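For this view, one protein chain was removed and the others were kept in their places.
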Amino acid sequence: MSTLLIKNGTVVTATDQFVGDVFISGEKISALGQNLNMTADKTLDATGQFVFPGGIDAHTHLDLPFMGTSSSDDFESGSIAALHGGTTSIIDFAIQTQGDTLGTAFNQWMEKANGKAAVDYAFHMAVTDFNETTRAEIRDLVEKQGVTSFKTFMAYKGALMVDDRQMVELMKEVKKHGGMVTTHAENGDIIDSLVQEARKNKQTEPKYHALTRPDIAESEATGRFLDMAFSGKHPVYVVHMTAESALNRVREATKRNQKVFVETCVQYLLLDASLYDQGFEGSKWVMSPPLRTKKDQLALWNGINQNLIQVVATDHCPFCMDQKKMGENDFSKIPNGMPGIEHRMELMFSEGVMKKRLSLNKFVDVTSTQAAKIFGLFPQKGTIAVGSDADIVILNPNQKHTLSSKTHHMNCDYSAYEGWQVQGKCQTTILRGQIAVQDGKFLLKKGFGKFLPRKKLDHTPCITE
Amino acid sequence: MSTLLIKNGTVVTATDQFVGDVFISGEKISALGQNLNMTADKTLDATGQFVFPGGIDAHTHLDLPFMGTSSSDDFESGSIAALHGGTTSIIDFAIQTQGDTLGTAFNQWMEKANGKAAVDYAFHMAVTDFNETTRAEIRDLVEKQGVTSFKTFMAYKGALMVDDRQMVELMKEVKKHGGMVTTHAENGDIIDSLVQEARKNKQTEPKYHALTRPDIAESEATGRFLDMAFSGKHPVYVVHMTAESALNRVREATKRNQKVFVETCVQYLLLDASLYDQGFEGSKWVMSPPLRTKKDQLALWNGINQNLIQVVATDHCPFCMDQKKMGENDFSKIPNGMPGIEHRMELMFSEGVMKKRLSLNKFVDVTSTQAAKIFGLFPQKGTIAVGSDADIVILNPNQKHTLSSKTHHMNCDYSAYEGWQVQGKCQTTILRGQIAVQDGKFLLKKGFGKFLPRKKLDHTPCITE
Amino acid sequence: MSTLLIKNGTVVTATDQFVGDVFISGEKISALGQNLNMTADKTLDATGQFVFPGGIDAHTHLDLPFMGTSSSDDFESGSIAALHGGTTSIIDFAIQTQGDTLGTAFNQWMEKANGKAAVDYAFHMAVTDFNETTRAEIRDLVEKQGVTSFKTFMAYKGALMVDDRQMVELMKEVKKHGGMVTTHAENGDIIDSLVQEARKNKQTEPKYHALTRPDIAESEATGRFLDMAFSGKHPVYVVHMTAESALNRVREATKRNQKVFVETCVQYLLLDASLYDQGFEGSKWVMSPPLRTKKDQLALWNGINQNLIQVVATDHCPFCMDQKKMGENDFSKIPNGMPGIEHRMELMFSEGVMKKRLSLNKFVDVTSTQAAKIFGLFPQKGTIAVGSDADIVILNPNQKHTLSSKTHHMNCDYSAYEGWQVQGKCQTTILRGQIAVQDGKFLLKKGFGKFLPRKKLDHTPCITE
Partner (left out) sequence: MSTLLIKNGTVVTATDQFVGDVFISGEKISALGQNLNMTADKTLDATGQFVFPGGIDAHTHLDLPFMGTSSSDDFESGSIAALHGGTTSIIDFAIQTQGDTLGTAFNQWMEKANGKAAVDYAFHMAVTDFNETTRAEIRDLVEKQGVTSFKTFMAYKGALMVDDRQMVELMKEVKKHGGMVTTHAENGDIIDSLVQEARKNKQTEPKYHALTRPDIAESEATGRFLDMAFSGKHPVYVVHMTAESALNRVREATKRNQKVFVETCVQYLLLDASLYDQGFEGSKWVMSPPLRTKKDQLALWNGINQNLIQVVATDHCPFCMDQKKMGENDFSKIPNGMPGIEHRMELMFSEGVMKKRLSLNKFVDVTSTQAAKIFGLFPQKGTIAVGSDADIVILNPNQKHTLSSKTHHMNCDYSAYEGWQVQGKCQTTILRGQIAVQDGKFLLKKGFGKFLPRKKLDHTPCITE
């Protein structure tokens, strides 16, 4: 069993921080200590650097067929880009086609990833059609496949959206087997009505994407989702929250003793809707929900520090500019999504830790630990602890660099953060004891990544009685 | 340097949980690992047991002169009782006498503890008279004495209470030097008016203590304290919160991007006001704020799991029954306080973890880690990590026992939890590498405890901008 | 033109109260004064009695085909009962059959009422199927038929329920023409899921009707309806609100500068869910939403005095016991509804005014004036003012009586208030200057009632900018 010793770094977990050594035996961390008197096959000196748990991106869409095209990163290119930025595990979405079974989707996505993914990966099952047939599949997905989270869409009617009846039935069934329901919270009906009106008015530019998806559509759906969860005391998780008004629905729900898990994405913390005011260039940030205001950004940062938002993901779903152009004359045809999987850790470090918006521990918590805990990957993933997988990123806090499509590893011909100055660079990324990236070089083989079956979720009850 | 090895326990921190070994060199933890190949002067087998960070009780009153008498535990008896229950550090209150300096109070309390305390200890400075003289002392207390938290009382007018002007001035001065203000949040004026009315009506029994301190008096003061903090963007901490209505003030404050630290006490989670309905017997639980309803208990448990309450303390302030009898004919003369320092860890384990109201990590967080982090003792105290003080409690989750004044070590002739069945027993308590209590035997000398000067507080800002 | 003089009563409007005379010329009030020196064809002495505007019941269902049967009062029996209780106008619901036009429903209901109704009447149009065909009918309904309010159902999926898309489209269309949308706010999907589960569990008794329609289903739908209204700045009205949690959604909406109209019904103020605990007897109060708790009643009374609830109606929809028995073995088959049209004014007077929960002015406001103002009948109806229709009820505040199916005039073989003691009796009811009921005798002919085309609604904007 090969061994690796990381010496003298500043080791940080969601709770702890100490200067010391991490000893790795095979795929696992076997000891932590100061001046560990142990010899290893290989030693990395991390003096002056941070030693963080490898990042977990809980929301990615690799190789996703969507809106008549496919996201431009597959599991190979996307996962290699992820490793460059310190992310060692992802949870992607296997999305049911309406009319088809869940199993079919699961198999499709297993196949997409197999032999390609260079990071470890799990799947949320996106349920778009819940009926007696698909109900019967839930148990096996949880117990046999280790798929314990079930995503729903409250928007995209006719393609992905479920109605409230399906939602509450799914919640019941999923809880029975130890899983959890998550949702894309936007009221599809409100949005569709606005989109139709905008199109009728010949409002075709990308900015109308944002104007036809106002935050009230998100906060309504968020509130309704929490109400349905409350009605049956179900644990739930809201993906990619963007708006202060939506976060306030969570705050209101706490008053009835409800606990809710919330995810936001890097872009909602850093970018705002003024980016849409530049003609078709704005299509780069056409995603759903759209970018909001600076006031919303502030609410999200504070929501993190108030412990109301647990996870920061990316919703990585890149499309190249010629794909975006499918909507050149109609914003509603622009493929929704943007690239981001590579930059999450560094942006959160630079904008969060270095700008004193986040403590080091909170940085680890939101980029790695909470995703692992909430979705049943802990303690295998998400921390630097004895017995855990040796998924580690060594980050140099002093190195500055600039984000650009010219240098990024994602298969996307633009960067959503072109020219952004970042302080802090992932020097070394380690996955299960193997050095995956060092000094900008990818050292693993594609397909090294393993599927991660997940444990049943054993959350502290969403309402303690 | 003597060494100690704890083998094969289930080590739990606020984030992690693994089965492994803890190696202690002198006063510090020097390594964590699985099957650590290291030899120690002494080895403890912790198989099947939990290995937790030593408890930190952030709210105690040992040797407190109050209401014409003194709390019945001094730093010797109180700290020994604490160790029996797994608590290895306390933060007591040095309370200024109105008209006197803060320095005088600090010196008095240092003297009370010195040579007696068997646990490590720090002091909150209770400021009861803030003026230009005492303002000038703040800097030295923070920088020279390591006293970084400043307690105020919004009740007990004429004895301890400060007015809003003193409060905001104190907040400004304290923040300037890197400290934080905490408060006992009850509106003394509302209460004094009700007490006077009750006395006029010859309502003398202990239950009138509770009836004259309604939760609106607590929630008003809590809200006002948060408003004053918000007006200057000051970080603040509310001690011993008891009421859902008060917690809702915190929830409302989150909507304006404010972050607040909140403490509750074990008794507010487990006991309720029906205990006052038994004549003078009720005096055992006369404390301020008083016990509330089962609905409030539920709100507090959920507040913990919603991450809105960070700390569970005791407000340990025991008085023997002959002291309580000072108020036999007038509830307002009953010395306020109850014994609890010994039972906090075991009760939280038994009622929290074993009854599935709290995860193991959250148990550690609220009983130890958060108190250390919030009050500047981290990472010396509050965790099991490389380089931290070896303050550890080994708890047997299977051992059941019954709480009673006959068996407890506190100097109080009654138990607030007489007959309470507890699952989980602290077998071994270790303080800075020394076994303090083992199998019910106290093995240290009194006076072993050290004063803990604390660091300046560097909280994530209370409002991120 | 015949004249009528009411002498010396205590005349009360939503604002005023004075002792004086009301002079009626033909159908209209022509003068108010003290010791009016005018002679009339007929004089009524109202000394010691209250002279109120005739009641307006904004929510009735006469001759309604529902759940396989029809409500047991038609426009004749129901309107005569109404007059006995001081109600002189009603707004009933013309309910579209899904697949049919709105016009068809309007014509059907016009026919039901014509020649039968003894009170004046208007119709809310209940839109159950909103599409491009029915969209085109809205304008004419408003402008040609004077139907300005459009009711929707958020429950009863498959029969009456509209989805959110239909709702927002309807709101847009209706506002364009000066109308307003109202809703029955219950989340049909949550309810249907619970009903299905109860039936599967053989829970067949009436009490399961209430248990499968929890208040969260009502508050969710209320909140969603307000969100949709807010998204387009539409004025809206919530019918028959029952729950504190729903009222709190209205309170939250006020924080975003939204104004909402709210109706409750007498039964939700006076009766509670404990009535369901008596086997099939409970079917008498099976209606939707169901009766709630005493805490909810209190919230509704206070909501009225806080001016957040404007209208108290009845949702009169009686079924005889043999009709109720259709659900003897399955609560979900019990026809929903209860009798009440006759008792609204007297119950609100007795329980509201006499028990000092309502001022006299507020009594008039909620039983008459607000319904007229909100729904475009003012100042023709809803007040005692110069030029208004002479719709008047003279009520003796000292006369006590007991409600019973033996004495009531509604065509229903039970009373929802059997044995209820009432203080205050309608002595005389006048409709457009004609004495309709005096001392318990009905003096008009059936069919005296006229259809009331209503004005476009010119509400203070729902959000003032």
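Here are a few things to note about the model shown:
Labels for the chains are A, B and C, by order of writing; each one numbers its residues from 1.
Note that in this section contacts are C-beta pairs under 8 Å (C-beta built on N, C-alpha and C of every residue); 3 or more make two chains touch, one makes a residue touch a chain.
Values in this document were obtained by computation on a predicted structure and should not be read as measured data.
Within the entire complex, contacts from the absent chain reach the displayed chains B, C. The residue from B:E27, B:D100, B:E143 or B:D189 that touches the chain not shown here is B:D189. Contact with the chain not shown here comes from a single listed residue; of B:G223, B:G352 or B:G449, that residue is B:G223. Residues 11, 13-20, 23, 30-34, 36, 248, 251, 254-255, 257-259, 298-299, 301-302, 305-308, 356-359, 362, 369, 379, 383, 385-388, 460-461, 463-465 of subunit C touch the missing chain (whole complex, contact as defined above).
Touch with the hidden chain on the side of subunit B covers residues 157, 163-165, 167-169, 172, 187, 189-190, 192-193, 214, 216-217, 219-220, 223-224, 227-228, 230-231, 252.
The rule is short, and it goes like this: only the chains that are shown with their structure count from here on.
Within the contact network of the assembly, the step distance from subunit A to subunit C comes to 1. Put simply, the C-alpha centre of subunit A and that of subunit C have 51 angstrom between them. Distance between subunit A and subunit B, defined via averaged C-alpha coordinates, is recorded as 38 Å. In subunit A, no residue reaches two or more other chains under the touch definition.
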